[in-house]
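Note that one protein chain of the assembly has been removed; the remaining protein chains are unaltered in position.
A and B label the chains in the order they appear, each numbered from 1.
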Amino acid sequence: MAQVRLGNIVKHYGDSIAVDDVSLTVEDGEFVALVGPSGCGKTTTLNLVAGLLELTGGTIHIGDRQVNELDPKDRDIAMVFQNYALYPNKTVYANLAFPLQMRKTAKADIDRKVRAAAASLDITHLLQRRPRELSGGQQQRVALGRALVRDPKVFLMDEPLSNLDAKLRVQMRAELKRFHQDLKATIIYVTHDQLEAVTMADRMAVMNHGVLQQYDTPEVVFNAPLNLFVAGFVGSPAMNLFPAEVADGGASLLGPEGWRLTLSERNAARARRATGGVILGARHSMIGLHGEPATDRIPGRVYTVEPTGDITFVHVRIAAANVIASVGPDIRLRADDAVWLSFDQNKLHLFDVASGQALRD
Amino acid sequence: MTARSDGLLRRIVRHRADYLYVAPALGVMLLVIGYPIYDTVYLSFFNTPPNLALEDKIFAGLDNYGRILSADSFHEATWNTLVWTVFSTFFAFVLGFGAALALNREFRGRGLLRGILLIPYVISAVAASYVWRWLYHSDFGVIGAISVALGFTDTPINFLDNTTVVMPALIVVNVWKEFPFAMIMMLAGLQTVPDHLLRAARVDGAGTWESFVHITLPHLKGVTLVTVLLLLVTNLNSFTIPYIMTGGGPAGASEIWITHIYQLAFGRIRFGLASAYSVILFIVMMGLGYFYVRALTQGDERRGG
Partner (left out) sequence: MKEHGFWRLGGKLYLAALVVFTMLPMVWMVITSLKTQFAALQYPPEWIPRNPTLDQYWLLLSPANAVGREFLRYLFNSVWVSAASTVLGVAVAVPAAYAFSRFRFPGRNLLFYSVLLRNMFPAVVFLMPLFIMMRWLGLVNTQASLILTYLTFGLPLSIWLLKGFYDNIPVQLEQAARIDGASRFQAFLLIVMPLSAPGITATAIYSFIMAWNEYVYALTFLNDKDRLTLPVGLQRFFTEYATNWPGLMAASFIMSVPVVALFLVLQKYFVRALTDGAVKS
């Protein structure tokens, strides 16, 4: 296993920039998730690490070695592809054996390692089949098996679970996490599903338009997003964001819908740092819904109610703005009920409108 | 950071290894295709001596072109070429499309039938020409015998030695050989017509004819274009059937451009003249070629990689 270090890496495709000056270090044995919306450069970043693409600029280190000029085969990495990329004309056994054969492993060793990998993934009974005779989940395991027969320095995974159905995905998620813990493997894991990132990764790197937005543990990214993009991207449903004006010298916020919210001392201090307007951010769980008005409650009207079983999401309209709050399953609300919203001041987020950056203490 | 858009030269240098893959193909194509094109155009401005000692050729400017365009034989050959190309293409397409429609349905023996109908396309044009010559034989030809037996004529017709019948007779042979191509292309096209559309049309109450006109036909536009273009090109370029069956005769009644060019070049050894003739043909082909490449490469650019 090894550390992976990206130093200011850049990748251009002709005139367009796919990866823009990304630097990050994946520690030895760490599980890092690379997340971001479609087209933000995740796959490109991974392929750069793998050596499948040539860097336009910057450096990549795996362990102590600078690998910029190395062929993929010499980087000692393994990769799991989104569509698995199993060799369709080879049996499962031959698929697993291929990386070992390419490295001139002795035949007996190959057999032993293939069988061990197959056993650990519970696919021994599939060894003689061809990929097209396997279910999606089985193909996924074979792809994983092909990566781990060789015990490489780094595992690269490009959306390995995105082609599985929801139930299988949850199961494989757990297995992958366990696999990481058992092997202490260094893993870079690309996904656009932030839930996967949050549940599995030690740290997550959020990308947008080729630029690294935030790189930290899931807790920090979730609880202290550095900017509006991260705030809006991480968490489901997305964080509620309301534009507002700073009023009373920072003591309160004025919404364009006419509401006024008095800020706590700490939040007031943050709001004062804003260069112009601010954007108020609140996750659904930080919003309380009440049946009657009080100071610092914002009036709204229930638009629709979505019970999901253990939690009920309530869409509330404040004038034209839509807010999603959540309540326990036993609270009965109906469309067009009048409600009043309150915020947990300790967990409010404030962003500067002009820069999009979070306002810090 | 480096410049955003690299210069062309830079990109060529960066991709230099890629060219190695195409080099052998391009090499032979330049040699066997590129150079001859150049040479044809070049020679078309010269009078070449009949012994093919090309160092003795004489510059003639546009004389060759003038001579060709004003010659009666050219006008006759052009008319024949037009008749030959248009009718061959039309009948080959109609016959083939009909067969494709009839075959576009699962039934027992369909693969076998398709195979049988395709045979004329794969056998050699030389063999086909001789077989048809034998069928058309003035004294012992089976077609003559059949038409007498059925009472169409009193005596066997001399198909290949009659200036009015020879062209239709040759076109029949050509259609026989080419309709399978149209069939297979159109069949492949038919198989891409989405089933759900046809089913939807049926649900909406469309009969066989309506769904054919409103769903199937519009879907076949692209294939039809490519097929017709390829047939036109093949027919403009036919050589073997007319050359072997009649050699352009009788009295030039089946002479088309290509056989005429061959006759000029290798019968009368007038390479310069024949080259000018080729260039004219060339220009016609380029026009068709433009549409062909366009029809064929639509959508190719959407793929990246």
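We take it that a contact is a pair of C-beta atoms (placed from the backbone, for glycine too) under 8 Å apart; a residue touches a chain by one contact, two chains touch by 3 or more.
Here the structure is a predicted model, which is why all the values come from computation and not from measurement.
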| item | value |
| --- | --- |
| Contacts of the hidden chain among displayed chains | A, B |
| Contact partner of the left-out chain, one of B:Leu69, B:Val83 or B:Leu118 | B:Leu118 |
| Among B:Leu54, B:Leu82 or B:Ala200, the residue in touch with the chain that has been omitted | B:Leu54 |
| Sole residue of B:Ala71, B:Ala102 or B:Val165 that reaches the chain not shown, by the stated touch rule | B:Ala102 |
| Residues of subunit A in contact with the chain not shown | 47, 50-52, 71-73, 77-79, 81-83, 85, 87-89, 98-99, 102-103, 146, 150 |
| Contact footprint on subunit B, counting only the chain that is left out | 8, 11-12, 15, 18-22, 24-26, 28-29, 31-33, 35-40, 43, 52, 54, 95, 98-99, 101-103, 105, 111, 113-120, 122-128, 130-132, 134-135, 137, 139-140, 142, 145, 148-149, 156, 176, 180-181, 184-185, 188-189, 191-192, 207-209, 222-223, 226-227, 230, 233, 236-237, 239-240, 243-244, 258, 261-262, 265-266, 271, 274-275, 278, 281-282, 285-286, 288-289, 292-293, 296-297, 299, 301, 303-305 |
